[in-house]
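Dumping the structure here so I can ask a few things about it.
Note that one protein chain is taken out, while the other chains of the complex remain in position.
Per-chain numbering from 1; labels A, B and C assigned in written order.
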Amino acid sequence: MRFLKKKNRKVLNLHTSLRSQSIEPNPEDGLNKSLQQNIQTLKDTLGKSSDIIIREIRFGKEGTIKAGVIYTDGLTDTPSLQNFILETLMLDIKEIDLHKKSPEKNLISVLKDVALTVGEIKEETSFDAILTSLLSGDTIILLDGYAEGLIISNRQWAERGVTEPTAQTVVRGPREGFTENLRINTALIRRKIKDPKLWMETKTIGTRTKTDIAIVYIHDIADDKIVKEVNLRLDQINIDGILESGNIEGLIQDSTYSPFSTIYNTERPDVVAAALLEGRIAILVDGTPFVLLVPALFIQFFQSPEDYYERTVFGSLIRILRFIAFIISLLAPALFIAVTTFHQSMLPPALLISLAAQREGVPFPAFVEALIMEVTFEILREAGIRMPRSIGTAMSIVGAFVIGTAAVEAGLISAMMVIVVSITAISNFVSPSYEMAIAVRILRFVFMALAASFGFFGIMVGLIALILHLCSLRSFGIPYMSPIAPFNISDQKDTFIVLPIWKMINRPHLMNQKNRIRQQHSAAAKPAPPENKKDEGSS
Amino acid sequence: MLKVIGILLIAAAILWKEVPPLLEKKDKKELVVFSILLTIGVGLSMALGLGKPIPNPLDFLTFVFKPIHDVFVR
Amino acid sequence: MMQNAKISTYQFLILVTLFTIGTSILIVPSGLAAKAKHDAWIVAIVGMVIGLVVIGLFCLIAQWFPHLTFIQMNEMILGKWLGKGVSLLFVFMSFIYASSLLFYSGTFLNTHLLPNTPMASLNILMAIIIVMGVHLGLETIARSAEIFILVFFVLFFFLVLFISPEVKFENVQPIFEAGTKTVIQSTFPFIEVTSVNAIVLLMFFPVNVNNRKQASKSFFIGYIIGGIVIIIFTFLSVSVLGAYSTAAEVFPSYELAKRINIGDFIQRIEALMAGLWIIALYFKTTIYFYASVLGIAQILNLKDYRPLIVPLGMIAAVLSLVIYPNVVYQQNWNQTTGIFLSFSIGVFLPLLLVAVYAIRKKQLKKAPESS
Partner (left out) sequence: MNKCLFAILILSLFLTGCWDRRELNELAIMLAMGVEKVEEEYQVFAQVVVPSEVSMKGSTGSTKVTLYSAKGETVYEAFRKMTKDSPRKIYPGHLKILVMGEELAKEGIGESLDLLSRDWEIRPDFYVVVTKDTSPSEILNTTTNLESIPANKMFNSLQMSEKAWSGTKSITLDELIADLISDGKQAVITGVQLIGNSKIGSSKKNVEMVSPAASIQYDHLSVFKGDKLVGWLTEEETIAYSYVTDSVKTSVRRISCPEGGDATIAIEKSHSDVKGYIRKGNPEVDITIKVEGNIGSVECKMDLNDLGTIAELEKIYEKEKIAIINKTIDTLQKKYKTDIFGFGEAIHRANPKEWNKIKDHWEEEFSNVTVNVNVDLKILSTGTVNNSFLEEIKD
């Protein structure tokens, strides 16, 4: 009961803040005036890391000014470093007396304001900040005699371009997917929503990985309370490393042990944009193409971006099909076990006799039979993911045909069971969201066990428990099962069916208290041929 | 015997899960009520498991309402 | 913590409906047909109308102290010790009924679905999900009720649709043969299970309902919907099975599902339809159990009712196995003692409260502000 309560987080946080480590230099420590000293400190801190390049130069008239250019090889854009920093310093301003140019100001400011021809540049006195920037790929310039350094942002490293998303594919829809780069990802969103109210807050999480995280929302749509809650939960994180958005998800989600995910993840910018417009909040994590969306509701896992791009009727039918597939993949083996071992009276006589004939000589009870097939299938499936793609196809053929047929031939498994397990497996792939598919995979076994011991009553009990559990879940304060429970009539337009886009006047009810209207009233929005046509005809 | 062990295991599980939060909150009254009810519960299940007769509360009610019933029905 | 839960009027309406339907669809048709023969459905209609008066009484009481549960109200009106005593009886009743309903579900499953499974394990399984529901709180129960009422009405709709070809109007003719006296007499058990026992709903009505004005309306509407469902079930049972079979069957409405046969294709679906009864039974039992757990916590002035749930669930499961030695005892007990127990808690106690409130009105009006 207590794992649902958020109160304990605070207590936890107190404990964790005590363990903040002191390995890195104290952030209070500023830079030293002496260049040598600074470089020495850097070297000491970074050890003998070979990718840190420290280039000591002299520039200015007669080369009087000693400077150090420090960067991380591989993370820094070397051509721009050479062209705009080293060349400027060592060649272009060789003959200019920098001191003269602005006697009142210090040299650092002069370099920053007049000399260096790069975009993002800032002064920094904290040693810690300089280290972080350096390790993020920035170039550092330190001058002898100044307790300040310049941070020049010219990060550039080998990265994947924007490609088609692989985990969530659609037939119709944009072909771009998020990449590992946070900036590209924010740009992809910004490109879709050019609204000044689209706000992006950034945080750095992870004491060692210093991962950048962006919280993206549309200020006048998203609920302030949820934004605040997201910020609060993110601020409470005190961990050494964040490697993927999954880590963030694990740290901020509402219930850890539930098989259902209360945070949605996607690699599609259009899904994120649509969610933002609905009032959801996106959490982008540097280094992963998977963006988190909160609050996530149960039905969200049944929605695919395609539903809104395809024709309405088709979208609705597909949505219903997904729910049916969900039920099949959750319950089919359980129902089969229940019917064949408890409620034979449900089967039509002809089918009963044929099933009984198939089962003649099968040594296992139906439950064990189903278990064997299901486990075999799960193994095949897991193996299929890990295998190289070319072998993966061969594997599935082996799995489906060879093992299935051979097992039936050998009389280990009844043919009907193979059919049931196959339809279950295929239905499982219908789910547009991997999270829901996994949840179903786990729960299927629970239902099978319940069905094997209590028949339909067991399944019914399981369903009641499952729905109770689902109803008790909340995602960032929003009931997980909304808008089914609590029921909301205006949100039904995008629940079991998809209404035409001109009917979607309001944003989801619970997430939006302040800015609910999406578009003009539907009477005006409904597409119709221009009315003056009639006049033409009559005249 | 298996039943008794099962009941005790379940009781232990309940204790293990319910008592620490109560102790933490220092809800003495709750703890007392909880312990009494759990004892009754375990006692009753044991009696049932071992096939001992359990007094039926309905018989008591029948006893109480019998006069009223007789008045009305006649 | 107890008072924080807020459910909407719609959710309350659904809980009332499910509570009203509850056990009634399983046992009411049989009981009514035993006395009023083929006029059982008329009795159900009359009973429902009379039941509305009882519901009106509950709404009246609920109005006085909208921020108090029934237990607290008893103490407020009748004074601390008398109030506690009466409340104890109330809690005792709802607890007995919770275990009695567990017995019902066990018997039902034992007769029709799982005859060889020991009732203990069925009751324990049912008790587990009830305990789970109450543990998760009223809001969760209400939300899941919203989902299950959909399932319920879909199943119900199909049941009615599929069974309607089997209806033989000859079975309910001649109409109103029973006579007024028999009709009125046989309504009492009906009123008992549908409306009088609804007094346990005062444990969260109107305290936990967000719109108190609307809530009374929901109470009526929910009751009427539930009543109509029972009337339909009674009518179908009598008209399809005949009055004699309806009275003879232990669970006539299940027998009804067995008769479904649409073109030799849609048939043999009664096991699926059992979901209907399990849902209805589950929610009614959960409400009884919630009322008794919360009641005990409030009588003893505990801060939280949750620690009591599991031990009480354990006791309820055990009690459900011993309170009725068999179905015959249960039917007999319901007709003799049960009905008096319900009426004394569900009708006489509220009337007593009304009387005392009328006397102490002025004194009480000041009390809530000072306390």
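Just so it is clear, contacts are C-beta pairs under 8 Å (C-beta built on N, C-alpha and C of every residue); 3 or more make two chains touch, one makes a residue touch a chain.
What you see is a predicted model, and the numbers here were worked out from it, not measured in a lab.
Novice: Decide which residue listed in A:V69, A:I189, A:I248 or A:A465 touches the omitted chain of the complex.
Specialist: Of the candidates A:V69, A:I189, A:I248 or A:A465, A:A465 is in touch with the missing chain.
Novice: Which residue, A:I39, A:L234 or A:L352, contacts the hidden chain when the whole complex is considered?
Specialist: A:L352
Novice: Where the complex has a chain not shown, which of C:L78, C:L272 or C:V310 is the residue touching it?
Specialist: Missing-chain contact among the listed residues: C:V310.
Novice: Under the stated touch rule, tell me which residues of chain A contact the chain that is not displayed.
Specialist: Against the missing chain, chain A presents residues 1-3, 257, 340-342, 344-345, 349, 352-362, 365-366, 449-450, 452-455, 465.
Novice: Identify the residues of chain C touching the omitted chain, counting contacts across the whole complex.
Specialist: 111-118, 121, 124-125, 128, 131-132, 135-136, 170, 173-174, 177, 241-242, 244-245, 258-259, 261, 267-268, 310
The rule is short, and it goes like this: only the chains that are shown with their structure count from here on.
Novice: CA centre of chain B versus CA centre of chain C: separation in Å?
Specialist: Computed value for the inter-centroid distance: 23 Å.
Novice: Spell out the part of chain B that touches chain C in their complex, as residue ranges.
Specialist: Contact set of chain B toward chain C: 10, 14, 18, 22, 27, 29-31, 33-34, 37-38, 40-42, 44-45, 48, 54, 56-58, 61-62, 65-66, 68-69, 72.
Novice: Using the touch definition from the top, list the residues of chain A that touch chain C in their complex.
Specialist: So the residues of chain A in touch with chain C come to 1, 342-343, 345-348, 454-458, 460-461, 464-465, 467-472, 479, 481, 484-487.
Novice: So in the complex, the part of chain C that touches chain B is made up of which residues?
Specialist: Result: residues 92, 96, 120, 296, 300-304, 307-308, 310-312, 314-315, 317-319, 321-324, 333, 336-337, 340-341, 344 of chain C touch chain B.
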